[in-house]
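Let's turn to subunit A:
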Amino acid sequence: MTAPALEVRDLGIVFDTRRGPVPAIEGVSFAMARGEVLGIVGESGAGKSLTGNALIGLLQAPGRISAGSIHLDGARIDDLPREAQRRLRGKRIGAIFQDPLTSLDPLMTIGDQLVETIRAHLPMTAAAAKQRALDLLAEVGIADPASRFGQYPHQFSGGMRQRIVIALAIAAEPEVIVADEPTTALDVSVQAQILALLRRLARDHGTAIMLVTHDMGVIAEIADRVAVIYAGRLVEIGPVAEVLHAARHPYTTGLMSLIPSLSRREERLPQIAGAMPRPGQWPGGCSFHPRCPKAGPRCALETPRPVATDAVRVACHLFSGGTAAAPAI
Partner candidate 1 sequence: MIAIVLRRLGSVLLVMLVVAALSFLIFNFLGDPVNNILGVNATLEEREALRRALGLDQPTWVQFWHFLERAVVGDFGISYRNRQPVMDLILSRMPATVELVLCATVLALAVGVPMGVYCALRPRGVLSRVLQMVSLIGISIPQFLLGMLLILVFSVELRWLSAFGRGEVVEIGWWSTGLLTDSGRKALIMPVLTLAVFQISMIMRLVQGEMQEVLRADFIKFARARGLPDRAVNLRHALRNSLLPVVTVVGLQIGALIAFAIVCEAVFQWPGLGLLILQAIEYADFPVMAAYLALVGFGFAMINLTVDMIYLFIDPRMRRK
Partner candidate 2 sequence: MRLHVKPLILAAGLAAFAAAADANTLRFAEGQDINSMDPHAARDDFALSLLCNVYEGLVRWNADLEIEPALAESWEAISDTEWRFHLRKDVTFHNGNPFTADDVIFSYHRAGDAGSPFAGLLEPIAEVVKVDDHTVDFKLKRKYALVLNDFAGWYIMDKEFQEEIGSTTPLDLSSNAGGAMQTMANGTGPFKLVERQPDVKTVLAANADWWDEKKHNLDEIVYTPISNNATRVAALLSGEVDFIRNAPPQDIDRIEATPGMKVMRGPHLRTIFFGMDQQSDSLPGSGVEGNPLKDVRVRKAIAMAMDVEGIKRSIMRGNSSPVATQLAPQMPFYDPALEEPIPFDPEGAKALLAEAGYPDGFTLTLDCPAGSFINDEQICQAAVGMLARIGITVQLSMHPPVQYDTELPAGQYSFYMLGWAGLPTIDPYNVFNATVHTPSGELGAWNPKGYSNARVDELIIQIGEEYDPAKRQEMISEVLKTQRDEVGKIMLHQQFLTWGMTDKVTAIVPGDEYTRFWYYTMN
């Protein structure tokens, strides 16, 4: 059996603050197969982007990885020296960020940015790199790559820029791409195109794409599997159809139900009371228990371990021992 393209084991991230380290991610584990699109969903502040940053090795101070490990193709990468991590980035793990307007260096032509990226990873002559850059532009759907090669980012529309960002991300054919809200800043019609492009990449190149988003529709659109993060913990992960339509964790259930539907008119949306706690204000036990309609006394005391049921893994006492009652001491 081959190793997964990317595996995260028991990842923990803390923020060093004036009041000591504050956990922002705790015990997150998941794996991605080649060609798989894994959606990571959660509300803002849940820790999805942090997880993405940790994967590409760009966690910024005061955040740092405090526990767990990250494995790329079976090899651990989170403890590699700085330079080795740098070599991985772009080469084996690509990244796409939310805002295409600000992701590109405004002073450099897109061609130069592509060539620079290609030559940073692949031993190529300038001419070969340029040819590859043109191919990449064509691949991501930029019409007339030759004439656009020498243009600057401001000469492109938002959707086009996101395509260029994608071209840059796949310049060295990475095995994994971390896409952090790649379509949030785009209009719906452009969004659909970008999502289609990502899906095609995953399929044609066997790239594993980790798609971080808060938009369930986007997940439904292209993800194979989906992981739900709540207050720094992975509460549920599984095939997209299962999680979206037959969610196990009460949070996922709630989350799914309160999205207004496009296909029918509701009189009133279900609600989850309260708001997600910020890091540092997590309650003990299951961090969802104060808002959970099904919470029992055990939920306040003990953090639930993820439990696999079928293809879905869920971290909820309802599924760990079938009861939310207090544990026997």
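Keep in mind how these were chosen: all candidates are chains of the complex that A comes from, given by their letters.
Quick note on the criterion: a residue touches a chain if its C-beta (ideal position, glycine included) is under 8 Å from a C-beta of that chain, and two chains touch if they have at least 3 such contacts; residues count from 1.
Bear in mind that the values here come from a model prediction, so they are computed numbers and not experimental data.
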Touching subunit A here (same complex, options 1 or 2) is candidate 1
Quick one: which bits of subunit A touch candidate 1 in the complex? Just the residue numbers, please. 56, 58, 86-91, 94-95, 97, 99, 102-109, 116-117, 120-121, 152, 154-155, 165, 168-169, 171-172
